[in-house]
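Of the protein chains in this complex, all but one are displayed in their positions.
Order of writing sets the chain letters: A, B and C. Residues in each chain are counted from 1.
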């Protein structure tokens, strides 16, 4: 028999990670893009995306759609860490600034919950490009999500 | 010898289509997602995305990242129809509202230029889901792009 | 005794106008800026803002804050026309593109409901400048609002 060491109201970290991993693994787009789930903590989730020719726009950089996809996912999973059991989250809207050409070996998106309410959650997401040892901010997202009972 | 029927300042339609198709075909992400270029007109571009398990989020709908990817691309190519020869466009930022669950046989994104300046272009994009003969709006995007000389 | 000629589910127009006007008149900011309520229809509200030196930024044009204020209000009241009796709406977020310098005799903001759900409403707002008989688009807003029971 296990005893959770989590604070009251804070899901234990292993359970949280399992829950986020399960949702991540059911996301066909994340798998198809080659994205990998990174660190998961209450209110914060990292996603990594290695570069490849399947992710580019017409100039050969990461397509803004690829950048936005992992940013939306990192933000969504960060919000999901705050959702009650039996609930899920859906993106209501997001806004992303592309700060610099997204080029390098991989991207890393870091979603952080800014405000978590009963119905709506607001998240900020930073996206970095990793290129020959340097980490450069390439995008910044502000996202709104809604918490809903999980469909049966 | 052909004579262009285009208005002064309006690129001839075949040349415009060739230019947009060339950029579309060089976009690895569009090919990887299975997106297809639809109608191209001055200031307006359509992109279609047939449904598949590689495009889903955790509940089985189109992932917001897939929706945003074709919306960003449709808006970008719409802006590109207004760019002078030897120039290209890059997304500066965009904001997308997800209006309804994106489910159905395919998505269609329609980008329309709202304002085209020397440096910046503003575009609106509507995304529809096609499901058993019905066409439902599922997303709405407002996007800003910058026009730049094409890299050598 | 009056008989409403409204469609089932559509509030009668006079009652709708009275409701929006009452909220408009309780908005201290609208009065302080000198804004005037224009046309009100189900899902659509117009607000006018005559130019004055109290509304400017450092170059003498309408301040983006003034433009955004009437756009947010026009969108909010448009959403309110869709809210059930005893409910009100609050802005969750909005995004505005400033398309051109906002100069002229007055601004007109036109808010139109794009999607109205039980909890969230999405609105588009166009803002025009009126200058010596010409009407120029100067801003474009995409806004999300939440419907809540009116506080006692």
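We adopt the following convention: a contact is a pair of C-beta atoms (placed from the backbone, for glycine too) under 8 Å apart; a residue touches a chain by one contact, two chains touch by 3 or more.
Quick caveat, the model's predicted, so the values are computed rather than measured.
Engineer: What are the shown chains that the omitted chain is in contact with?
Structural biologist: A, B, C
Engineer: Looking at the full complex, which residue from C:17, C:98 or C:114 touches the chain that isn't shown here?
Structural biologist: In the complete complex, the chain left out is touched by residue C:98.
Engineer: Looking at C:38, C:65 or C:117, which residue reaches the missing chain?
Structural biologist: If we include the chain that is not displayed, C:65 is the one touching it.
Engineer: For the chain left out of this view, which of C:16, C:45 or C:73 touches it?
Structural biologist: Only one of C:16, C:45 or C:73 touches the chain omitted from view, namely C:73.
Engineer: Going by the contact rule already stated, which one of B:23, B:67, B:124 or B:144 would touch the omitted chain in the full complex?
Structural biologist: B:144
Engineer: Spell out the interface residues on chain A facing the chain that's missing from view.
Structural biologist: 95, 97, 99-100, 114-115, 122, 124, 137, 140, 142, 144
Engineer: Residue-wise, where is chain B in contact with the chain that is not depicted?
Structural biologist: 92-93, 95, 119-120, 142, 144, 146
Engineer: Spell out the interface residues on chain C facing the chain that's missing from view.
Structural biologist: Considering the whole complex, chain C reaches the absent chain at 23-24, 26-33, 52-59, 63-66, 68-70, 72-73, 76, 88, 90-98, 101, 151.
The rule is simple: only the chains that are shown with their structure count from here on.
Engineer: Measuring from CA centroids, which chain ends up nearest the centre of the complete protein set?
Structural biologist: B
Engineer: Measuring from the mean C-alpha position of chain A to the mean C-alpha position of chain B, what distance in angstrom results?
Structural biologist: 24
Engineer: Where does chain A touch two or more other chains at once, residue-wise?
Structural biologist: Within chain A, residues 92-93, 95 contact more than one other chain.
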